[in-house]
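Omission of a single protein chain aside, the complex is shown with its protein chains in their original locations.
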Amino acid sequence: MQRFVDLTLNGIANGAIYAAAALSLVLIWRATRILNFAQAGMLMFTTFIAWTVIDHGVSYWLGFLVALASGLAMGALVERTIVRRVEGAPPLNAIIVTLGILVLLQALAGMLWGSTPRSFPPAFSIRGYEIGGHAVLFSRFDLFTVLVVAAVMAGLVALFSWTSLGLRMRASAFEPEVARLLGVRVGDMFTVGWALASLVGSLAGVLVAPSVFVSPNSFDAILVFGFTAAVIGGLDSPSGAIVGGGLLGLALSYVSGYAGSETVTLGALAILVATLMVRPAGLFAGPRERRV
Amino acid sequence: MTGVARVTLARNLAIAAAAGVGLWVLTSTVSAYANVQIATMAYYFVAVAGLTVLTGQNGQVSLGHGALMAVGAYATAKIGEAVTWPLAAVLAAAALLTAIAGLLVGAAAARLRGPYLAGATLALAVGLPALATRFSDFLGASNGLTVAPPIPPASLGATFPLERWQAWIACAGALIAYVLLANLMRSGYGRAFRAVRDDEIAAQLAGYHVARTQVVAFVVSAACAGLAGGLLAVVTSVAAPGAFTLTLSVALLTGVILGGLGSLAGAVWGAAALVLLPSWSDDLSGALSLSSNVQANLALAFYGLVLIAVILVAPHGLQGALGKAIGRMWDQRRRGRAPRKEEEE
Partner (left out) sequence: MRHRKSSALAAAAAALALAIAACGSSDSTSTSSSSSKNEASAPGITPTQVTVGGHFALTGPAAPGYSSIPAAIEAYFKYVNANGGINGRRLKLIARDDGYNPTNTVAVTKRLVLQDKIFAMVGGLGTPTHTKVVDFLNASKVPDLFVSSGCLCWDQPEKYPQTFGFLPDYLIEGKILGQYIAQHFKGKKVAYFVQNDDVGIDGTKGLDMEIPKSQVVTRQTYEPGNTDIGPQMAKIKASGAEVVAMFTIPAYTALVELAGLKLNYHPQLVSSSIGSDPTTLAGLLKAFSKGKAPTALIDGIQTSAPLPATTDTSNSWTALFKKIHDQYLPKLPYDGNVQYGLAVGYTFAQALQAAGRNPTREGIVEALQTKKLTGPGLTPFRFSEESHAGLTGVQLAEIKGGVLVPRGKPLTTDDGDGAITPYDTAQPQAPANGVPPAT
């Protein structure tokens, strides 16, 4: 029982991270129909920027804000300068371009900061809560992570449901021609979508950094699991990303705990295939998908 | 066999024979290291060409072909260990085994579209190599298996270089794959692949069985990946999980796109790019004297830049750009004689 509780809590904490990574992919997919493989590189880069700030003795929270701000800027910049030119092109071209950006960012980070992994502080204590005299695998920092991801989700729901910006973004994503006719500046909405997604990604970066250390390749696994979570949930659905992330986090924690850590990636494959065999467009697939 | 099919076969065989003679001359004149590079290009070509059929002709994206190459490499290692078949039979068996694996993956994949297929195959690329550590006694865990290099036949002489022999094996595999794929693409199957890619509903109306066509495409490309993996094992002695990472799957897809989606000529370019880009960028970074961090990452940066630049500058890949350039030259020459005609698409 103790084991089950530990694994469950561990899974929830990991799941929150996967959910945030998945969310950043889903937001871009919704906005521009592009799978953004560069996300791992973008959030790595913003986390390195935050690390630089914190390492210079500036406060953690300022570093946190710098990460978010640079995430916002980087998303907009990447969309405007590079990705814009492959929007509407065959989807594979966009995949290769985002892979190119990923490789380039990893190389640049290696040049600027080297390959030595850096220590990144957590926002709160990483000491596990005591339950019945036993420290469980869940700390104040884990709770913070879960709450932040939940807050981001709530914020996104509010944005898309109740604000005019959210409405314009949805219109641009789903009916760009109609939106354009109605006077929405669709291109700007794409930029906003990328900036927002990159902001969520940078958040995932600072949240996971304490437990993976910061180096050019530290976040590759997060992207893989985030992508898996997004596909499980359904790429068009932000709530799907959250549910997919949570499910994947839990499942992988149980797999690691009960079957051995060497089976984790096989477990991810099994869960993904099982989900897609039942729901070929993810758990939260809308009626718009699968017209054939 | 119809007359057209026979002509196609004859033409493809002629091309393969001409390429074979060219490769024979080439491999016999260049240095041992160039032969290594040729062998590497040859097995990359097989994998990239197979993926070209799947992605370019049939429209299915796979991020998991590196894992299928692993199946081929491990099969080659295990079969070669267990029996004393000729190498060709071992490679054929490895390709067949991988085709069976491809049948399983393809059957699941036929239900999936676009990014969901990409996600599922990505999980395959990441997950499958873990089997090596799960069944460590059989598959050799993270060190993998070491494949004994092929021994050049005695008839070639005692001093015949191993690298040239490996290049011959790999090139022979590539030429066979070329002939088979080129014929397939011009056959009824090829038409079915493209019809399904262009419009599934229209293809269905025209009497094509969509799911079956997609599975066939997957099996064909998996067989190619298996052969490529087998050739990799023969050329490099490697069958280890560290060789078949997601990076390899991504590199294969990169090769398909860089060369130009959908044509076998593009696959040649793509394979060449996969081998020469890292080597050139390495030379470039070696030639400059830089701080060690910059030096170590320069090749990587160059690779990333090329990926972005090629797609932005030549969206139809190197083959597309070449075709365009030739077309323009042709155009210019004609312009001297006759009034310029509208450019044809």
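For clarity, chains are labelled A and B in written order, and residue numbers in each chain start from 1.
One rule holds for everything that comes next: contacts are C-beta pairs under 8 Å (C-beta built on N, C-alpha and C of every residue); 3 or more make two chains touch, one makes a residue touch a chain.
Just so it is clear, the model here is predicted, and its values are computed rather than measured.
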Identified contact with the non-displayed chain, of B:Leu9, B:Leu26 or B:Leu87: B:Leu26
Identified contact with the non-displayed chain, of A:Ile101, A:Leu137 or A:Val192: A:Leu137
Listed residues B:Leu97, B:Ala170 or B:Leu300, member touching the removed chain: B:Leu300
Hidden-chain contact residue, picked from the options A:Asn36, A:Ser198 or A:Ser215: A:Ser215
Subunit A residues touching the omitted chain (full complex): 2-3, 6-7, 10, 14, 54, 106-107, 110, 114-122, 126-128, 130, 135, 137, 139, 210-213, 215-217, 220-221, 252-253, 256-257, 260-262, 264-265
Interface with the undisplayed chain - residues on subunit B: 11-12, 15, 18-19, 22-23, 26, 30-34, 36-38, 40-41, 130, 133, 141-144, 146, 148-149, 162-163, 232, 236-238, 240-243, 245, 247-248, 263-266, 268-269, 271-272, 275-276, 279-280, 282, 286, 291-292, 296-297, 299-300, 319, 322-323, 326
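The rule is simple: only the chains that are shown with their structure count from here on.
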Interchain centroid distance [CA atoms averaged], subunit A/subunit B, Å: 32
Contacting residues of subunit A [partner subunit B, same complex]: 29, 35, 82, 85-86, 89-93, 95-97, 99-108, 110-115, 216, 224, 227-228, 230-231, 235, 262-270, 272-273, 276-277, 280-282, 289-290, 292
List of subunit B residues in touch with subunit A within their complex: 55, 61, 108, 111-116, 118-120, 122-124, 126-131, 133-134, 200-201, 210, 246, 250, 253-254, 256-258, 261, 293-294, 296-298, 300-301, 303-308, 311-312, 315
